[in-house]
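Take a look at this one; I'll ask things after.
Note that one protein chain is taken out, while the other chains of the complex remain in position.
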Amino acid sequence: MPVISLLTDFGNFDEYVGVMKGVILSINPDARIVDLNHWIDPQDIIQAAYLIKSSYSYFPKNTIHVVVVDPGVGTQRRIVVLKIEDHFFVAPDNGVLSLLWQNTKIESAVNVNNSRYFLPLVSNTFHGRDIIAPVAAWISKKVPLKSLGSQLEFSHLKSIEMPFAKISPQNLIKGTVISVDRFGNLLTNIEAKTIFQLCRQNTDKVPVVRLGNSCVKGLSLTYQSVPEKSGLMIIGSRNCLEVAVNRGNASRIFNVGKKDSIVVTLENG
Amino acid sequence: MPVISLLTDFGNFDEYVGVMKGVILSINPDARIVDLNHWIDPQDIIQAAYLIKSSYSYFPKNTIHVVVVDPGVGTQRRIVVLKIEDHFFVAPDNGVLSLLWQNTKIESAVNVNNSRYFLPLVSNTFHGRDIIAPVAAWISKKVPLKSLGSQLEFSHLKSIEMPFAKISPQNLIKGTVISVDRFGNLLTNIEAKTIFQLCRQNTDKVPVVRLGNSCVKGLSLTYQSVPEKSGLMIIGSRNCLEVAVNRGNASRIFNVGKKDSIVVTLENG
Partner (left out) sequence: MPVISLLTDFGNFDEYVGVMKGVILSINPDARIVDLNHWIDPQDIIQAAYLIKSSYSYFPKNTIHVVVVDPGVGTQRRIVVLKIEDHFFVAPDNGVLSLLWQNTKIESAVNVNNSRYFLPLVSNTFHGRDIIAPVAAWISKKVPLKSLGSQLEFSHLKSIEMPFAKISPQNLIKGTVISVDRFGNLLTNIEAKTIFQLCRQNTDKVPVVRLGNSCVKGLSLTYQSVPEKSGLMIIGSRNCLEVAVNRGNASRIFNVGKKDSIVVTLENG
């Protein structure tokens, strides 16, 4: 049974997600629908871009990932289907998929414009229901991508402004908090490999992050490697740098939130 | 595989919804269970009535819609099964289904009182688990409705007090905010057709809504048809009038919430 994952900014307080599932099952009763996440901050394309990037590979090959974070709904922005590493992605072409092809080849990109695969009535307010969900359901029924619309030049796809952080000439990494999770952990856009690269270049020093008057030094292996209520740096489940507090809420304790900067420097250990 | 949709006021913070799913799968392992919504405000029958009315038709024929918004649990209120337009509905008979038969014929109505289809032990606090979920599961196994209880006169079914708004003799529409969605959009009980009827009668004028000192004029086709942070009227995904703010939260900006009145008048454009 084909899997369809859903990633939206709809939350769970309204019927929007449930109705999309009804639409999918009306077209393909065999689809397995999985909620990846619905609590992207309203219209936060960057947050969604990082989430789908770090999550999709845990799903079976041929999963169809539906992403509806769509501030431009009803305007002329494109809806696209991409095939990347044997996964399918259906989303508005607003950059939300753009981290997926940083190091990976796009196999196929289609501009979804064949209304035969939409609901008969298409509203101006809810393309998730009227276009994206039905298109995903049709893909799960093996409709070939080329039937869904016209081929698209990969270079025409939109990208987000905030890709993964890099090492700067000053030998530091300036990253950003992409999400604060339920536990108050600060999820950054600094990949593990970038931290390790920085450290390898300066093996006598340790990475340090300063947050207000606080300073977190060195990478921990577990949340419990530091005393309770102490801050720590760890490679989190997204394989990026995470700033956390053992049995505490880092966001509250350090007063740091989404979109704040996180600067990793090197200091003597 | 038969689909069972769930609409409740249980929220997601407790085990109530999960346990209902366990009960359903214990009776029918093949049931496909879809969360329509669980965040109806506690005991808000009107909010649930509008939600199920605008959502059910997006599900496959023969879906069994379970509605548990049930302030009278444990008292003598009836539990009913209705069949309407090839969909099934199981709910307390408290008006929550009453918008469904405004323009549609009820095919069948049953007073659920055959305890053979309940859990062996029926509590006084959780009929969703002990009666409604198992009855829905048995329907999904093709138990005939007449086995579930006695036939019911359609005229004996309860209705809610707040049906869709109509045009008043003063040539205006006085509606109500039924829900505020995650984005702060104000979802009203004013159907698109009622707005269009009002406008057709006065083609030189445009519809206007006043909210405190603000005034929203004319229907927009998309959220982005007005400048950012401006208010707009739009036919929303429920096919009813919605008051929104482009990239903003209308409820907060206009200080308008659930149960507040929305009056649509006509003015020169």
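We call the chains A and B, going by the order they appear; numbering starts again at 1 in every chain.
Quick note on the criterion: contacts are C-beta pairs under 8 Å (C-beta built on N, C-alpha and C of every residue); 3 or more make two chains touch, one makes a residue touch a chain.
On a predicted model such as this, the values are computed, not experimentally measured, just so you know.
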{"item": "Hidden-chain contact residue, picked from the options A:Ser155, A:Thr222 or A:Asn268", "value": "A:Thr222"}
{"item": "Residue among A:Leu36, A:Ala49, A:Val66 or A:Ala133 that touches the chain left out of view", "value": "A:Leu36"}
{"item": "Contacts of chain A with the absent chain, listed as residue ranges", "value": "1, 3, 5, 7, 12, 32, 34-39, 51, 54-55, 58-60, 63, 179, 181-183, 221-224, 234-237, 242, 247"}
{"item": "Contact footprint on chain B, counting only the chain that is left out", "value": "9-19, 21-23, 25-26, 29-30, 33, 42-43, 71-75, 123-126, 129"}
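The definition used in the following text is that only the chains that are shown with their structure count from here on.
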{"item": "Distance between chain centroids, defined by C-alpha means - chain A, chain B (Å)", "value": "32"}
